[in-house]
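For this depiction, one protein chain was excluded, whereas all remaining protein chains were kept in their positions.
Chain nomenclature is as follows: A and B, assigned in order of appearance, with residue numbering initiated at 1 for each chain independently.
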Amino acid sequence: MTFASLRSFGFWSLVVAILTYMTLPTLVVLMTSVNPTEILAFPPEGVSFAWYEKALTYPDFRRAFTNGLIVTSLASTLAVVVGSAFAWLIHRYEFRGRGVLEAVLWSPLIIPHFTLGFGFLLLGGAFKLQQGYVMIVLAHMVLVMPFVTRAVYVSLATIDPNLARAAANLGASPFHVLTRIELPLVLPGMAGGWLIAAVLSLTEFTASLYVTGSRTQTLPVAMYNYIREYADPTVSAVSAMLIITTTLIMFIADRAFGLRRVLAIDTH
Amino acid sequence: MTHRRPFFITFLAPAVVTAVILAAALFEVLQYSVREFVPGSLNVGGFTLENFTRINRPIYWWVLLDTFYISLLTALFSLLLSYPVAFALVRARRDWVRSLLVSLSITPLFTGEIVRTFSWMLMLGSDGFINSMLRKLSLIEMPLQIMYTRLGVVVALVQFSMPVMIILLATAISHVDRDCEKAAANLGASPGAVFWRITLPLTLPGILSGIVVVFAWTMSAFSTPQLIGGGKVLMISNLVYLQGFSVLNLPFAATLSLIALIAALGSLVLMKSLTGRLEKRLAVR
């Protein structure tokens, strides 16, 4: 073995070891979720879907799942509408107060989720809306919107500005430029942003813990409450379902729109 | 000139409404932080700065210091473990290797806080994966105590933060001009020297922003210290929750979350100025 190939072997072994550290916990969750006994065992002593059955019939999880679907679909859709409009706004126009508006709307990327959740809890209290869907949806929407804005903004920025000019030159009014040229070209970015927003909202925990109540709790909050009370693998089954769902959604996002592009990661 | 700004109001209105709601929520936190606590009631009293003076007690200082310490450790270990992966992700020759690395390193970002924390509870518990494996290999007799320790919290937090770190590092590495590396090799630098003298310095802005972003993120981590720390490891977030939901001292909880927000903002402002200066130095053109 030459020195160069030894070095390469060492490097790739290191990468594999690190990736094992990153993925092992997920594999362990999947393993325990199909383990028939209540006591954690490695490797599993068989394959059973008993915990999945329990998870799907446990009333708290059932209600939390429905709550989560309501909140996620409303929040991510609102985030796409408002986030896209915002992306268009900052892509096209300079105006007074733009800096302030941007600072506020990008801030959920930096603000601790518990601060935001706490803020929405207090705001809900002020309007007698605490623990209601309105505040939960608003909090989720605000939290996931920057990701949509970013995805749409990146799509807009990659459009040749001459396309809009060419369309206008051929007689397209501003409305037609928007609907016939820009919208179709940005649609993949919007759809990818929507999927990411949905995944983030579905799995959001910290802010949700503050803004939800026992009747409106979302799945991660219900899981948290369960973990604190019991120590059986029911949560493994719920986790496994969440992992599979989110992985599937991200896989679709990647296949259809290119994950790297949607996340605006630039590796080349 | 309205015809030159088609749909300006249409695009502006929803953004402004959202911004106002968000600002109102943050204002509520600010407002509560300067109100008097009425024990046994969720209502608050008049204006006071007492919540801020109350911070100045050793127990709160320790929580703050611990939060900084855990966040710093997390950021550093995250950097060490992420760099090789990011490097491999950008430089792998085969397309499928790159795609695999991207999915393996980034999808954990989307399983959510609770699932990931729970999976680490399964890993670290006294009957957990690590302890049973070690026992099976007869390396230990008594289970190692990793749960409810700072080590356990950091081990889990590092794994959480790695996807973000990898994204930032991969972007920085992909911006390194390969011709610079070739030029260095051409001038006689060994592969090791090329990495330490050329690649690493050129990715310094990415490294720095990675450290600060992970640091800020980790400072606002909640479920990991809550569940894996189990009350034995306290970060600001846990204190906020304790004050807000157990003691029901909403004003003090508001003060603490405000301080967490300021700390997060502060570290990002620091990063901006540092990386800005670095990038200016690295700009050749």
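A few remarks follow.
By definition in this document, a contact is a pair of C-beta atoms (placed from the backbone, for glycine too) under 8 Å apart; a residue touches a chain by one contact, two chains touch by 3 or more.
Definition applied: contacts and distances are computed from a predicted model.
Candidate names were "Spermidine/putrescine import ATP-binding protein PotA", "PD40 domain-containing protein", "ABC-type polar-amino-acid transporter" or "Carbon monoxide dehydrogenase", and the UniProt protein name of the unshown chain is "Spermidine/putrescine import ATP-binding protein PotA". Counting contacts over the entire complex, the absent chain touches A. The omitted chain makes contact with just one of the residues A:39, A:166 or A:244: A:166. Seen from subunit A, the chain kept out of the figure touches residues 160, 162-163, 165-174, 176-177, 180-181, 184-185.
Everything that follows uses one rule, which is that only the chains that are shown with their structure count from here on.
Those residues of subunit B whose C-beta lies close enough to touch subunit A in the complex are 5-8, 10-12, 14-16, 18-19, 21-29, 31-32, 42, 81, 84-85, 88-90, 98, 101-108, 110-116, 118-123, 125, 127-129, 132-133, 136, 159, 162, 167, 170-171, 174-175, 191, 216, 219-220, 222-223, 227, 237, 240-241, 244, 250, 253-254, 257-258, 260-261, 264-265, 268. On the subunit A side of its complex with subunit B, the touching residues are 4, 7, 11-12, 14-15, 18-19, 21-26, 28-29, 32, 39-42, 81-82, 85-86, 88-89, 92-93, 95, 101, 104-105, 107-108, 110-116, 118-120, 122-123, 125-126, 138-139, 141-142, 145, 174-175, 178, 196, 199-200, 202-206, 209-210, 220, 223-224, 227-228, 235-236, 239, 242-243, 246-247, 249-251, 254, 259-260, 263, 265-268.
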